[in-house]
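Only a single protein chain was left out; the remaining protein chains are all shown in position.
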Amino acid sequence: MKLLEYEAKEVFRRYGVPLGASAVASTPEEARDAFTKIGKPVVVKAQVGVGGRGKAGGIKPADTPEQAQSVAKQILAMRIKDLPIRKVLVEERLTIQHEVYLGVIVDRASRCFIILASREGGVNIEEVAAKTPEKIVKYNIDPLRGFRSYHANGVAKRLGYNGKKMQQLGDILMKLYRVAYEMDAELTEINPLVETADGFIAADARLNVDNNALYRHKELEAKFLESFEGELTPREMEARAMDLTYVELNGDIGIIGNGAGLTMATLDTVMLYGGHAGNFLDLGGGANPERIGKAVEFVLKDNRVKALFVNVLGGITRCDDTAKGIIDARKKLNDTKPIVVRMMGTNEEEGKRLLHGAGIETDDTMEEAAQKAVNLAKGA
Amino acid sequence: MKLLEYEAKEVFRRYGVPLGASAVASTPEEARDAFTKIGKPVVVKAQVGVGGRGKAGGIKPADTPEQAQSVAKQILAMRIKDLPIRKVLVEERLTIQHEVYLGVIVDRASRCFIILASREGGVNIEEVAAKTPEKIVKYNIDPLRGFRSYHANGVAKRLGYNGKKMQQLGDILMKLYRVAYEMDAELTEINPLVETADGFIAADARLNVDNNALYRHKELEAKFLESFEGELTPREMEARAMDLTYVELNGDIGIIGNGAGLTMATLDTVMLYGGHAGNFLDLGGGANPERIGKAVEFVLKDNRVKALFVNVLGGITRCDDTAKGIIDARKKLNDTKPIVVRMMGTNEEEGKRLLHGAGIETDDTMEEAAQKAVNLAKGA
Amino acid sequence: MKLINKETKVVVQGITGTQGRFHTARMKEYGTKVVAGVTPGRGGQEVDSTPVYDTVAEAKEKHGCDASIIFVPAGGALDAALEAMEAGMDPVVVITEGIPVRDTIELVARARQLGTTVVGPNTPGLIKAGESKMGIMPNQVFKRGSVGIISRSGTLFYEIAAHVTNQGLGESTCVGLGGDPVVGLDYIELLKWFQKDSETKAVALIGEIGGDAEEKAADFIAVGGFTKPVAAYIAGRAAIPGKRMGHAGAIIQGSAGTADSKMNALRGAGAFIGEQPVDVAKALKKVLG
Partner (left out) sequence: MKLINKETKVVVQGITGTQGRFHTARMKEYGTKVVAGVTPGRGGQEVDSTPVYDTVAEAKEKHGCDASIIFVPAGGALDAALEAMEAGMDPVVVITEGIPVRDTIELVARARQLGTTVVGPNTPGLIKAGESKMGIMPNQVFKRGSVGIISRSGTLFYEIAAHVTNQGLGESTCVGLGGDPVVGLDYIELLKWFQKDSETKAVALIGEIGGDAEEKAADFIAVGGFTKPVAAYIAGRAAIPGKRMGHAGAIIQGSAGTADSKMNALRGAGAFIGEQPVDVAKALKKVLG
């Protein structure tokens, strides 16, 4: 779950990460009042869950309350990558000496949180990482030992800071890790951390929370669905609300499988036979007929879908349950789109019997079924 | 720092330890209102920092609001071990099936927190521990591994609980340890934990916080001095407020030393020569003349003190500083009580020179000095 | 690294839940020596004639179990796994899906400290074909043979195992690594094990988009760390960058973690790459005869 900049900064502030004075505004008038409260030149920043807002004109300076009001009005009227801007962050403008990148991420290979840091922070950090990886300092945090002041100071030192600045940066790193750890974040980032004459200030903030850990962060659950705006398409949002694992694709063949790997392989096989998958839908383990029915219904209702391919390898998920779900959904929708089913495993015979009884054909291999689905979609 | 029962219970409640309905009252009227709010038979309990309040009449049942008011009036008018009762806790009366003891303490020998638990809880727990130690379950918490649900369940199991009750008790143990750990407690205790038909409820609560850790618990610092009421004598309270390490004793020889061991040995040596120490005062390491003067003044002002024995082995604490402190205090008080000084170590010569100049004798060994102090006190 | 065989005595943590109950029966059918179950608070009960205890320590004391499979819900899985490890269970197979990655990080770190083999989390488990199964894969798919399988996914793994069986090759030991970003085992650790395992003549390596575990495995094979034949299938060629494809770990981030990158690396290391799942089995058939 991705938090918006101002939400992430609220968390950062709680942990003592140094931030500029700021206020959130939902209307131009609020933006004007925010300026007055801050009492210094500001930037007005679109709060939106996608990158590239700067280039899209979503970040603008303002030197007077009136100017803050007018740029906020402009920004709040914008759409960035098709997303409405509901809030702006009005924030003290900083005199930048230098931009630093700090990130705490979950590293798959090292199986731990790692710190990434660079003195070449700012918008081009990905380029820095790609072209001059030696400018990125990487530090693995030992999960059993934790991340302590001297580890943080060591990272700051490797970045080339000494004395007071080393300590200040080390202190921010420790706070950032505390945010990452306690908030169950997959990604915690400050880019840029601005080096000013008075010390460091986090000018931007990213915080992506592990969806699996949301039960530990009840305060976020309410915002959960909303947070996917921009990341998910409207259909994906709808599926998310129904608790379906669904990814929208561009083709015309609806795909439902059980298990992420098998469902991906189903997409790939369809592609191999010249077809185009319209979606990825993984039933997960042990889906019951209702859940399967709900999934089938959801895909069949997609107007782009010309044929449906259900590929189930029965383990915990039972083939007879799958058959029931398909038949029920079809009946409910009174739909006649062609359906190809490949099923194997637990209660396979009964599932096939039910499907055949309802006039739905089955195949024994996913390769055959995929080929059939591609042909049906082309013929439809 | 010892918290009062109601303060400890406020902490316990924050951590989810099951407690009966209760309210604190400072007046009989508040106690009456508390009863009304609770709406069940209650006990009214004196909130005081010493043990034995039950036997002293500080715990009384009440079945009506009026009765709660009248017993609260009685209790609030009492003194227990010479301490005034400023508050009572009005708490739901429990139907007790069984009393359990649970404690988390810092164990010196194992160098870790340990759990102590017994099914023979209640007022006689110390007798149980002394006479039937096998009825006390002890569990060492590995500091690097922590205390987890299965460890807690294991302890509950060793207490003889199974199934749901084991889990309930395990859950309480985990919460108790979290209190102990996060509050930096030297002692965290529920005695008794009452087994009722509905589950376990903590009927009493003790929480002694490590004084060295108070900087992590700002909310307690304000109550710090007050919390020593009952534990410290009025003179000791005064010393504590002046940040002096002072213990009041019954004799007539004032003792000031540097270092706990040396100061204790000084008391012991005085005792060995037939004298009686009036106090223990440890200057600690590196006291400056002001601090030493303050300490000398504090002891000399004690009317019971007939002679003062200062025993300083100069390391970080300098002998000349000690001499200055003594001379200044004496001048300030215009006091003529006999003073025996034994000093050795850093700047010894200069210290002796200063003292001799002010007409104060010094000795080279603590044995000689102790003997002299005893004689002076007897002669005075 | 410790895997399983017919002697392995298994305790099932979370045996009283729907999944634990169901799969305990399937494992027993397969021949797995499931000697006890654990659900705190349910000690003294029985599930399908398997005795249930409150703690792993008790189960061990009574039955001498030496490996654990965990079906405990995500919120309790870390504690369950730590309990298993501290009681000396090895391997510990964590079937549970949806464990916060912070918990898995701790779990895996502790396993390394103690030297315990952890399979998963979010894994179908592992099986020694014809001897013992600690997992949720369908029993009928596997037949004793010579192909070792390593997979990040579940059902795709059964799919390919079924093809291997249909080709008459059968399987030696098969391990599901798990679909989470952080898991206890990686391909390389298993390739090392398979290199020494005399029953394994070749390996089917089933990967998917996300991370670079397959690329690292390819490097390991390329430098001669694993010398038996490898046939691989990588799922997710049709996936879109930035979207999680079901598994928490199956996501292409920027240009990293694509199927092409993985296939190219493995191909470069001399592995056969299947276009569709069945190809893997056919290629192995060709090699092993």
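Lettered A, B and C in written order, each chain numbered from 1.
The rule is simple: a contact is a pair of C-beta atoms (placed from the backbone, for glycine too) under 8 Å apart; a residue touches a chain by one contact, two chains touch by 3 or more.
All values derive from a computational prediction rather than experimental measurement.
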item	value
Omitted chain's touching partners, listed by label	A, B
Of B:Glu30, B:Asp184 or B:Asp252, the one touching the omitted chain in the full complex	B:Asp184
Contact with the hidden chain (one of B:Asn191, B:Thr346 or B:Thr362)	B:Thr346
Touch criterion as defined above, residue of B:Gly257, B:Pro289, B:Gly325 or B:Gly351 at the omitted chain	B:Gly257
Where the missing chain touches chain A, by residue	145, 148-150, 153-154, 157, 162-164, 166-167, 170
Chain not shown, touching residues in chain B	106, 108-109, 111-113, 126, 142-144, 181, 184, 186, 210-213, 215-216, 231, 245, 247, 249, 257-265, 267-272, 277, 280, 282, 284-286, 313-316, 344-346, 365-367
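Convention: only the chains that are shown with their structure count from here on.
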item	value
Chain-level touch network, classified as line, ring, star, complete or other	line
Chain pair showing more contacts of the two, B-C and A-C	A-C
Geometric centre: closest chain by C-alpha means	A
Farthest-lying chain, centroid of Cα atoms versus that of chain C	B
Centre distance in Å when chain B and chain C are each reduced to the mean of their C-alpha atoms	55
For chain B, residues that touch 2 or more chains besides their own	none
Numbers and ranges of chain C residues touching at least 2 other chains	none
